[in-house]
Structures are given as structure tokens and as C-alpha cells.
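Of the protein chains in this complex, one is absent; all others appear in place.
Per-chain numbering from 1; labels A, B, C, D and E assigned in written order.
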Amino acid sequence: MLTEFDTTLPSIIQVQNLIKQTTPVELKLLTGDVLTGKVIWQDPQCICIADANSQHTVWKQAIAYIKPKVS
Amino acid sequence: MLTEFDTTLPSIIQVQNLIKQTTPVELKLLTGDVLTGKVIWQDPQCICIADANSQHTVWKQAIAYIKPKVS
Amino acid sequence: MLTEFDTTLPSIIQVQNLIKQTTPVELKLLTGDVLTGKVIWQDPQCICIADANSQHTVWKQAIAYIKPKVS
Amino acid sequence: MLTEFDTTLPSIIQVQNLIKQTTPVELKLLTGDVLTGKVIWQDPQCICIADANSQHTVWKQAIAYIKPKVS
Amino acid sequence: MLTEFDTTLPSIIQVQNLIKQTTPVELKLLTGDVLTGKVIWQDPQCICIADANSQHTVWKQAIAYIKPKVS
Partner (left out) sequence: MLTEFDTTLPSIIQVQNLIKQTTPVELKLLTGDVLTGKVIWQDPQCICIADANSQHTVWKQAIAYIKPKVS
């Protein structure tokens, strides 16, 4: 997938802030899965989220929404 | 995803108006979720919607429709 | 999403005709929802459909088919 | 959606042949719907299928497969 | 959909080999359907799969995976 990764976009900046602030998040996927944890990194294709026990690299195409647990 | 963000498009303008007028909306997702609240911002990739208790950053790819509660 | 909006395409023209003729339509979405009403406008990203009570701005990515009630 | 419509592609030619030969087809959608009828036209964005009673303009993004009833 | 069809890619070559070797395959779709048969042709948009009784032209967007019955 051709992806854009303009680091001035609010949505890209928001995820960067979630990474820096290690904010707990909920990530809802198009499969209906809800992953919880902290965002470790993002790139144009994926977002990586981890909790104490596991690490998921999620394709952005599969994301419905991200919800910071602290807004 | 390569996104276009032509601010002269009716659909972009409509969302901008929903933001300015703080209109309550329903956002139906491809997951079947229905989020309610006010639109806080949009960018080419996402729409952010919030109510009193929570804030969801929704990927546009996951949106089925937006329905202003006041039309 | 990068969208094309070539107004000479049969599918774009058909929707324009549905708008001009205010033809009642059924819009089936990938969520399984069926919206009914008249098409108010289209742009490269969305189709707006309204009935007497409500108005839905539908992202084209979420459309399965449109079915004119009068063909 | 940016679409390509290269009329030398086997898949485009196959649909053109289904149109010319008025072959009955089954069109399976990502919603799970199965539409039956004859293909009336295609463009880069949609395929229009009709039977005696109705006409559906299907967005290509929503198509899983097309199956000629006569192969 | 803008498609790329670089015939040096492993995934394109693999499907070409399945065609040449007439390997029986399973094709799982995003609808949950599993089609079985032999791959007849591919182009940038579709993969055509046939068994003794039927022939399906599958849009690539709808494919989850292909699984050679002989690996």
C-alpha cells in the first residue's frame, strides 16, 4: 500500500505523543479485536503496541480507532 | 494510504462545519461500532471524535458514514 | 484515499442522474446496513443520502452497491 | 479510489465478453450478498448488473468474485 | 485500484508457477469462502481459479491467502 507519512499531520503527531508519553491505549481493529498497551513505534505501514506479555505489530489498514486511556 | 485532502470538497467542508458548529454526530464504523460525540479535528488520515468521557481517533478507512444529529 | 472523479464515467454520471431526478435509492454498505433515500450530492470521497428524517454522508469505500428504486 | 482500466487486461476483457454475450453471472460481494443477472456495463469504479426486476451498480471494491454461469 | 504487476516479485512468480504446474490450490477470501481448484490466469486485478465444474474470477482485494495443496 502506498502510504504517506507526513509528520506534521495531527494524527501522526498524536501517535508520536502517545509513544513519548507512554500513554496506555486501546486499539480497535477491523476484526473486532481490541488490543491494549503502549504504542512502541509507528511507521507508514504499521503501529506496534506492547503490554507486559506480548507485542503486536498492527497493519494500519486494519485499525478502526485508537483511544488514549488518558485523554 | 495515500490520501487527498482537498478542502474545497463538499465532504471535507461538511466535516469542517461539523467541527465549527460542534454538532453532535454519529459515526458508524465498518466494525459495526457507532461512536457518538463531536468532531474535534480531521486530517487526511483520521477523524477525531470526543464526548464527555472519551476520545476516539478513527482511521477514515474504517468509516461507513457520519450522520449529523442535527441536519 | 486517492480518488478519481472523472465526470464522464458511467458510474459517476449515473449517480449525477439519480441526484437530478431525485430517484429513491437503496444504498447497501459493507457493514450490511441498507440506507434508503435520495442522493443529495457526491464528491470523490463520499455520497450523501437523505430521507425525510435523516442525512447520512457515506464514505465510498464503504459502499457495496446502489440500487435505484426506479430503474 | 485510483483505478486502472487497461482494456487489454484479461479480467477487463472477460467482463467485456460477459457483457457482449449477455452471459448470466453470479457476483459475490464482500458483504456476503450474491447478485445474479447479466452485466450491463463496467467502468473503472463499478460493475452494473441487472436481472428482470432490478439493477445494482456495484462498487468494484466490494466484489469478491464473478462467476459466469456458463464457463 | 492502482495495481502493480512486477513479474519479478516472489508472490507473482509463485502464482505463475502454480499456473504452469497446475497445482491444486485453496484460495481463502475475506468473505470466508474457500475456493479450490487450479489457477488459470492472473492479472494485476484478478486471479482466475477453476475446477471441473466452475470458474471463479476473484478480485485480488478479496483474497486472504493462497495455499498450494502441494508445497
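Everything below uses one rule, namely that a residue touches a chain if its C-beta (ideal position, glycine included) is under 8 Å from a C-beta of that chain, and two chains touch if they have at least 3 such contacts.
The model shown is predicted, which means the values in this text are computed figures rather than measured ones.
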{"item": "Contacts of subunit A with the absent chain, listed as residue ranges", "value": "1-3, 29-31, 33, 35, 41, 43-46, 48, 50, 54-59, 61-62"}
{"item": "Where the missing chain touches subunit E, by residue", "value": "1-4, 6, 9-12, 14, 28-30, 32, 60-61, 63-68, 71"}
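Keep this in mind: only the chains that are shown with their structure count from here on.
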{"item": "Superposing rotation of subunit C relative to subunit E, computed on C-alpha atoms, to nearest 5°", "value": "120"}
{"item": "Distance from subunit E to subunit A - Cα centre to Cα centre, in angstrom", "value": "32"}
{"item": "Centre distance in Å when subunit C and subunit D are each reduced to the mean of their C-alpha atoms", "value": "18"}
{"item": "Overlap residues in subunit A, where contacts from two or more other chains coincide", "value": "2"}
{"item": "Chain contact graph, described as a line, ring, star, complete graph or other shape", "value": "line"}
